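Supplied in structure tokens, the structure appears directly below.
All protein chains but one are shown in place.
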Amino acid sequence: MNISAIRKIIFSAIGLILFIPAGISFYQSRHLKEPVVLSPGVSTVKRLSDYFPAIKGSTDDCHIYFFEGKEKGATLMILGGTHPEEPAGRLAPWLFAENAVMEKGRLIVVLSANRSASTVTRIGGGYPPDFTIPTAWGGQKFRMGDRWSNPLDQWPDPEVYIHYPSNQNLAYVDIRNLNRTWPGRPNGTLTEKTTYAFMELIRKENVDIFIDLHEAELQYPVISTIVTHEKGQELATMVSMMLTDMEGFNIGTEFSPKNLHGLSHREVGDYSNAISLLFEAPEPFLDATRGKTTREQLLTGKDAFVMKAGEHGLLFEKIDENGWPIDVRVGRHTSTILQTMESWTEDHPKKPLVCRNIPRYAEVIEKGIGTYLHDPKKANSKRVVFE
Amino acid sequence: MDFLTTIVTILYYLFIAYIVFILVLNLIKSKTWEKEILYIIVLIPFLLRLFRLK
Partner (left out) sequence: MVNKTTILLTTFFLLALLQPLFSQEKQKKAELPVLITSCGQSPGPIKMKIFMKRLKFDYEYNLQATAEDLIAKKKAGKPFKSLIIVTGASLKGMGAAGISIDDELKRIKKLMAEAKKEGIMIIGSHIEGMARRSQGAAAGDNSDELSIDVVCPQSDLLIVRKDGDEDGRFTTISKVKKIPVILFEKNMELGNVLKKLYQK
């Protein structure tokens, strides 16, 4: 064997040393099981394919958690995990899945709306593959995700994404963005089929209020706000006013633009009877100006570089040395959801929504998210589901 | 639409397999260490995609 051949074998071996651990890491994070210890308030757990069989067996065939109130009322749906790189958008509904009890009305919770996107991290983003929320029993690990569906589930992207049915041209990559494919279509891509399935669920279950949970970078103007379809303007405004006055955090309102298509706050409201709302909380991890992309930065929201951008007037939300801890972001969402139920009930006493056992903003900050997660090893195995 | 999407995806993976084949062939034929390293580095993401890992 000559030197050239030996050299090629050595280089190939080095390549394998890089390839194998990387491959194992990617495989493990894609298949990481996330336990959900069902709240006593969960009456049924269905699958998204129950509403659209064509996605049965696919990565996006996620769990749907139903909470039936003791008394009849309205139906509220919380959609978590549209963008799994926004962890508060999954963790807030997780607290509902593990704790909520509906006294009046009905609640539907989704934790992994774009489950495919939760099995991959941003290509070239250097994201950590997972993060851990400290709990009484050590910690619970969650998959870190991306904004877009996993290319392993949907690929390749077209040159131009033409949104159905508006024919609006959107960025090519947004064909894998769940929040650009509403209302979806039955014969489209996986992501389009997923949003179609959710629309079927919303229509069949007569959802009155639909809430999509998100986080945004501080350089993005739509932040710390409720984006509302015109059907929900008064409700969103009331919620915004009450929270700003009573709970000590500012949250604004923005109206969903009628000529921007594909987003849940536009299309869910247009294609169903539901009021569609979208809640945004700040997440410095997403800012392009961020420093190190680490688990710590993700969970604490502390970043000197983003702060520097703030000093130069480049941000739409304040940030200081305290950062934006995940507890604060999740607390904002839980309070906003609870206030939405209360403000709705005030104006619709015959179709109430009353939920208990969910902590509000101050409580989540004081006690931490982990306080409200339950140890799957100690739970009844029949009441544990894996996302 | 569904059928066309599936066909395009299959063609894409066949194309990836072909690129892997070409890269390996070029690695074997290569005469310089710089190019060998380059082929190995370029191969890794293609292999990750071909084996449906990333």
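We call the chains A and B, going by the order they appear; numbering starts again at 1 in every chain.
The working rule: contacts are C-beta pairs under 8 Å (C-beta built on N, C-alpha and C of every residue); 3 or more make two chains touch, one makes a residue touch a chain.
The shown structure was predicted, so the numbers you read here are calculated from the model rather than taken from an experiment.
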In the full complex, displayed partners of the excluded chain: A
Contact with the hidden chain (one of A:37, A:242 or A:341): A:242
Candidate in contact with the missing chain, chosen from A:233, A:293, A:357 or A:371: A:233
Hidden partner interface residues of subunit A, rising order: 221, 224, 233-234, 237-238, 240-242, 244-245, 250, 252-255, 257-259, 313-314, 316, 318
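Assume only the chains that are shown with their structure count from here on.
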Distance between chain centroids, defined by C-alpha means - subunit A, subunit B (Å): 33
Subunit B partner contacts - residues on subunit A that touch it in the complex: 4, 7-8, 11-12, 14-15, 18-19, 22-23, 26-27, 120, 123, 151-152, 155-156, 187-189
Residue numbers on subunit B that touch subunit A, as the complex places them: 1-2, 5, 8-9, 12, 27-28, 30-31, 33, 36-37, 40-41, 43-44, 47-49, 51-54
